[in-house]
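Left out: one protein chain. Kept in place: all the others.
Residue numbering begins at 1 within each chain, and the chains themselves are lettered A, B and C in the order written.
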Amino acid sequence: MIGLLEVAAPSIILIISALLTLPAVNLIRRRYNQRFSILLMWILTPFILVGASIISLAIKYHGQSSLSPFLRIFLVSDDLSHISSSFLVDAVSIYMVIVYFIVGLISCIYAVFYIGFDDLSERYFALMFMVLGGVMAATFSGDLLTLFIFWEVSAAGSCFLIIYWKKPESIEACLKYLVMIIIASAFIVYGLSIIYGLVGSLNFWTVRAALASLTDKSLLIVAFLFVVCGYAIESAVVPFHMWLPDAYTAAPSSTSAFLSAVVDQASYYVFMRVLVYILTPPDILNWPFTLAVFSALTMTVGNLFALAQRDVKRMISYVCVADIGYNLIAITSVKPIGVMGNLFFFFVGGMTTALAFMVIGIINSLGLKSLDDLSGIGKIFPMTGFALVVASLSFSGIPTLAGFMAKYMVFTAAIAADMAWLAVIGILNSLLQTAYLVRLIHYMYAKKVKKRLGGREPKNLLLPVYLLVASILILGVYPSIVLEMIYPAAQQLTLLLSS
Amino acid sequence: MILEPYSPWLVWLLPLFSSIFVPLASKVGSKFRDIYVVGVGMFTLIFSASLISMVYSGRSVSLKVIWVPRLNIELGVLLDPLSVLFANIVSFIGLVVLVYSLSYMAHEEGLTRYYFFMLLFIGSMIGLVIANNLLQLFIFWELVGLCSYGLVSFWHKRPEAVKAGIKVFLMTKIGDVALLMGILLLYANLYSFSYEQLFNRYGEIAVPTLTVISLLMLFGSIVKSAQLPLHTWLYSAMEAPTSVSCLLHGATMVKGGVYLIARTHMVFSSIPLWLDLTAWIGAVTAFVGATLALQTSDIKGVPAYSTISQIGFMIAAFGAASSPKALGWFAGLFHMVSHAFFQGLGFLAIGSIIHQLGTRDMKRMGGLRSNMPITFILSIIVILSRSGIPPFSSFFSKGLIASSLVSTGNLSLILLIYSAAAITFAYSYRFLVLTFLGEKSSYLRRFKVHEAPLLMCISAGVLAAGCIIFGFFSVPFMRFLGVEFKFDPSLFFGFESLGFVGSLIVGGIPIYLTYQRRSIRIEELKSKYLLFMNDMLRNGYYFDWIYGRVANGFFNLSSLLRSSIEIKVLERLPYVVADNAMRLARFTLLNFDVTLTRLTHLIAEATAYHGLKIRRIHSGALPHFVLAAALGFLLLFILLILTT
Amino acid sequence: MEYIILSMTLLAIGVYGLLTKRNLLKTLMSIEIIAAAASMNFVVFSSLLGDRMGQVFFILALSVDTSITAVVVALLLVANRELKVSDIWDLSKLKE
Partner (left out) sequence: MVILEVNVDVLSYLDALALILLVTAFLAIHFKNAFYSIISFGAMFVSLSAFYFGLNAQFAAVFQLVVAVGTIAVFFLVSEVFTSEKDEDETVKDRILGVIIALTLSIPSFIIDLKENHLLLSPRGLSFPYAMWRLRVLDVIAQGVVALTLALGIMIILKRRSVKVMGEK
C-alpha cells in the first residue's frame, strides 16, 4: 500500500535539498575554488534520490492489484476524510512526475553551466528545486486547495528565477508576471469558494460526484468561469497570454528553458486535470466547444505573432503560446486518444521548447539576439545550429522527429471528437509555423555572417542540449517507449467517464 | 528466391539506414564512401528487382508489422505491380544517378551531406511508394520534401540556392497540408489509414465528403508533381546540382503525385468532378509547361518545364480513364516510365554540358556538336524520345494517351494535348539548335570544350538504351500491371498516334525557320506580333509574381495584425477609435488608388503620426494585460452561456 | 447568498482600479482588494452552511495571496529604485 510519505517523498527531498543547497554551494565556492564538477555532483545527488523514490512509487503503483486505479491517500482516514487534505496517485500523475523529473534534470544541468557561480547562484538552484518540488506535489495533490497552494509555490518561485539577473526588462517582466499570477490566483480562489459553497468540500472526488448530481447549474457556470480563467492565465491561453512572451524573453535562458519545460507543462497538466478529471464531464457543462474556440485562437495568435517577431527568443516564446493551443485541442476532445496526445505532447513540447531556449541561451551568450544577428550562425557553430534546426523541425512537425507524432495524435484526437474544423485550423497553423521556422533556418544557413564572432561553442552547455536532441530523435522514430507508459493512463479516462 | 522474405523490407530500410552511416564511411576515405554508396544503390536495385517476380500479373501482397501498438499505427508494405514498378524506377534511376554523381560531383565540398540526402531520398521515396497505408505515405512524403530542401540548397553558400530551397520546401508544404487534411478526413470516416480498408470501404463515405477528400488529395498530388497552379517551385528547384534535378525533379520525386493519383484512382474515379479536374489540370499544365519551356534561355529550364508539361500528359491520361485500370490509367503509367528514362537522360546530358561549360545560359552556347559528340547523340535521343517519334518509347505512351483522350470526346482537351505535343517538339528542337548546332559563341571560343567523362557518359547511356527499347515492351508491361483490356497493336498506329507525329511538323517548322535558318527574326517576332505572349512567358504567366504578392500580403497582414492588435486594437481603438477612423478614411479618400502595399505604408504613417500619444499608452503595459484578460473572460462567459 | 454579488462587485472594483489607475500604490491596493474579494465567499458560505471548514480555507487562500503581494511590494520598490518608475504605464519597455 502506498502511504502518504512515499507520495510526498520527491517533494520533501527536493525541498530539503533546496535548503541544504544554500550552505553547500557557498562551501563549493569558497573551499573548492568554484569547481563545476562538484557543483554538478551536488545538483545531481537530490535528483538521484528523487529518481529512486519516483521509480519505487511507480513500481509500487503499477505492481498493486487494487480495485481502483485512482489511489486516494487521505491525511485523516475517518468519516471526515473527504474534507481533509489528500493526495491522488494515478497513472497520469506518475507519468507527469517522471516527465518533470527527466526534463527538469536536463534543464538543471544546463542551468549549472549557464548560471555558474554567480553571487546569488545558490539561491537560484535552491529555487529551482523548490519549484520542481512544488510542481511535483501539485501533481499528486487530490484536493483543489492543496493543488492551488502547491501550484502557487512554483508560480512564486518562478518569478524569482525570471528576475534573477535583474536587468531592467526582467524586473518589468517579473512584475507583470506576478500581478497576472495574483489575479489568476484570485480568480481561482473565487471559483473554489463557490465550489465550496456548492459542495462543502474541495476534494476531487467529492466535488466530482456532487457536481454530477447538481440540478441548478448557474452557480457552477460562474465557478467554472473563474477557475478556468485563472488557470488560463497561468497557462497563457490567448488572450490571457500576454505575460508569457515578456517573461520568457526577459528571463535568463536557463530559466526560460526550465519554465517552459516544467512549469508550463505542469500548468497544462493542471488545466487538463481540473477540467477533464474534476470539474464536470462535458455532459454536465458543455465546455469543449468553448475551449476549442480558445484553442484555435491561441494557435493562430501565437503563430501569427511568432511570424512577426525579430527577436528569436521572443519568437520561441510565442511558439510556447502556440503549443498551449495544440494542447488545448487534445484537452477539449475528452477522449482517451486526446489524453494520450496530451501526455505525449507535454513531454515532447517541453523537451523541444527547452531545447530551443537552451540553444538560444548559447547564442545569446555570444551577444546575438535578433534574427539578423543569427545570420550565418549555422556555419560558424555547426553543433549549436544543428540543435536549433532539430528543434524547429520538431516544432513544425516533420516526421521522424517527436513533434510529428505529438501533433498527429492531437489532430486525430480532434477528429475523434468530431471537431474536424479544429484539426484543420491546427494543420493550417502548422503550415504557418513551418514558414517562420524555415525562415529561421534560412537565416542561420543562407545569410552572410554579419559581425565577426569571437568565441567558441561552449562544450559543456552542449551536453544537455544534445541529450534533448537525442531523445527527440529517438522518440520520433520509436514513440512506443513513452506511449507504453501513457496508455494505461489514458485508459483510466474511460473508467472515469463511465462511472 | 532466397531474398523473398526480406526484400520487401530491406528495399527501403537499407538505403534509409545506410544514409546514417555515410558520415562514417566518409571518415574512412572518399574512395570507400563512393564504393559504399554505389554498393547500397546496387543492393537496393537487386532487392527491388527481386520483388518483380512476386507481383507478376497483378498479384498483390501485403505485409505489416505494428509500429506504435497503442495508436494502431502499422508499418507495412503493399506489394502490387504499381508499387513495385515505382520502386524499381526509383532504385534504377537512383543507382544511375549515384554512379553519375561519382564523376559529376567529384570536386565538390560537402559530399557527405550530398550522399546522405541522396540515400535518404532513395529510401524514403521507395518507402513512399511501397507503404501500405496513407499515414506512412505521408511520413515519407514529408521526408522526400525535406530531402528535396536539403539537396536544392546543397550549395548553401549560394544565396539563390538557399532561397530556392526554402521556396521549394514551403510551396510543397502547402500541398502536404492539403494532403494531410485529406488523409485525416478519410481517417475520420473510416478510422483506418490502410489502402485495403480504403479500397474495400470507400462506399461507406458520403459522396460530398469523399469529393472533398478527393480534391484535397488531388491538390496534394498536383503540388508535389508541380502542376498548375503551383508549378513554379520546380523551376526554382533547378538551383540544385543537376544530378539531384535528374533524380528528384525529373525522374522520381515529382512522380509522387502521379503515384498517389494512380493509387487512389480506383477510389476517386467514381467522382466525375475529380476526373474532370484531373484531366483539365493535366492538359492545361501540359500546354502551359510546354510554352514555358519554349521561352526559357536557361538550359536547365528546358527539362524542368518539360517535366511539368510531361507530367501534365500523364495526369491528363489519368483523368481520361473513367474506370479503374482503364486505358488511360495504363497510358499514364507507361508514359511515366518512358518519361523517367528520357527526362533522366535529358538531365544527365545537360549535366554533362554544364559540367563542361560552367554556365546555364543557352544564349552563350552553340556548336557543341563537334566537341561533345556523345552528348550530342544522347541529346538527339532525348529529343526524339520526348517528342514521341517512333520507335522511341514515348511514341507508344503518348499514342496511348492520345487515344484515351480521344475516347473521352472532349474536343478542347484533345486540342490542348495536341498543341502541347507540337510545342514539345518545338522547344526540344530549339534547345538542340541553340546548344549543339550553329556557330560557336564567343563565350565558347575562349576555352576548349571536352567530352564529358566516361563514367557520366556510361550512366547516361544506360538511360538512353532504356529510351530506345522500352517502347517495345508494352505488352509484357501491360501484363505485368494486370490491366485487363483487349490489346490491339493497331492502337499504336491508329489515327491518334499518327496525329501526334503529324503535329510535330507543325511545331517543328517555325523553330526551324526562326532558329536554324534564321529567316524569321526572333526579336521582331517577339516585339511585334507576340508581344503579349512574350511578356506572359517571360514572367512565367505571372504565377510567381502572384504568389509573391500573396506571401507579401500575408506577411504584411501579420505585421499589420501585430501592430493593430498590440498597438491599435488593444490600446488605441477603445480610446481613439473615432479619431483614427476619420484619419484613415481621409487618407483612403485622398489616395483612392492605393494598392495593398500602399495601405500598409499608410497605416505605418498613421502609427508614426500618433507615436507621441502611443508612447504614453504603450502596448506591453500591465493594464492592457488585464484588459485582454477581462475580454477573454467575457468571451469565455458568452461562449459558455451560448453552448450550455 | 446575495453576498456573492457583494464579493463580485468588490472584485470588479479591484479590477477597475488595476485598469485605470496609474499610481503604483493604487495598483497595490487594487491587488489587495481583489485578493480580499476572492476569498470572501469562503467566509460567507462557511457561515451559511454552518461549517468551520470554510474559514480554514479562507485563511489558507488569503495568506497565499497576501504573501505574494508582499513580493509585489518588494518588486515595485526595486522598480522604483532602479528604473525610476512611479507610473504603471511606464513599465512597458518590453514589446516588439
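Following the convention adopted for this analysis, a residue touches a chain if its C-beta (ideal position, glycine included) is under 8 Å from a C-beta of that chain, and two chains touch if they have at least 3 such contacts.
Note that the coordinates shown come from a computational prediction; the quantities given were computed from them, not determined experimentally.
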| item | value |
| --- | --- |
| Contact partner of the left-out chain, one of A:L20, A:I221 or A:I284 | A:I221 |
| Given A:P10, A:G104, A:G200 or A:G376, the one touching the chain that is not displayed | A:G200 |
| For chain C, the residues touching the chain missing from this view | 1-6, 8-17, 19-26, 28-30, 32-33, 36, 40, 42-44, 46-60, 62-64, 66-71, 73-78, 80, 86-87 |
| Missing-partner contacts on chain A, residue numbers | 15, 18-19, 22, 75-76, 80, 82-86, 114, 118-120, 123-124, 126-127, 130-131, 133-134, 137, 143, 145-146, 149-150, 152-153, 156-157, 159-160, 163-167, 197-201, 206, 210, 215-216, 218-219, 221-222, 225, 252, 364-365, 367 |
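In the analysis below, only the chains that are shown with their structure count from here on.
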| item | value |
| --- | --- |
| Centroid distance [mean C-alpha coordinates] between chain C and chain A, Å | 26 |
| Centroid spacing, where centroids are CA-atom means, of chain A and chain B in whole angstrom | 40 |
| Distance between the centres, which are taken as Cα means, of chain C and chain B, whole angstrom | 60 |
| Contacts with 2+ other chains: residues of chain B | 562, 620, 622, 626 |
| Two or more partner chains touched - positions in chain C | 15, 18, 27, 91-94, 96 |
| Residue numbers on chain C that touch chain B, as the complex places them | 15, 18-20, 27, 88-89, 91-96 |
| Complex interface listing, chain A residues touching chain C | 83, 145, 148-149, 152, 156, 159, 163, 166, 168-169, 171-176, 178-179, 181-183, 185-187, 189-190, 192-194, 196-197, 200-202, 219, 222, 246, 249-250, 305, 308-311, 314 |
| Chain A partner contacts - residues on chain B that touch it in the complex | 67-71, 135, 138-140, 142-143, 146, 153, 156, 159, 162-163, 166, 169-170, 173-174, 177, 180-181, 184-185, 187-188, 555, 558-559, 561-562, 565, 620, 622, 624-626, 628-629, 631-633, 635-637, 639-641, 643-644 |
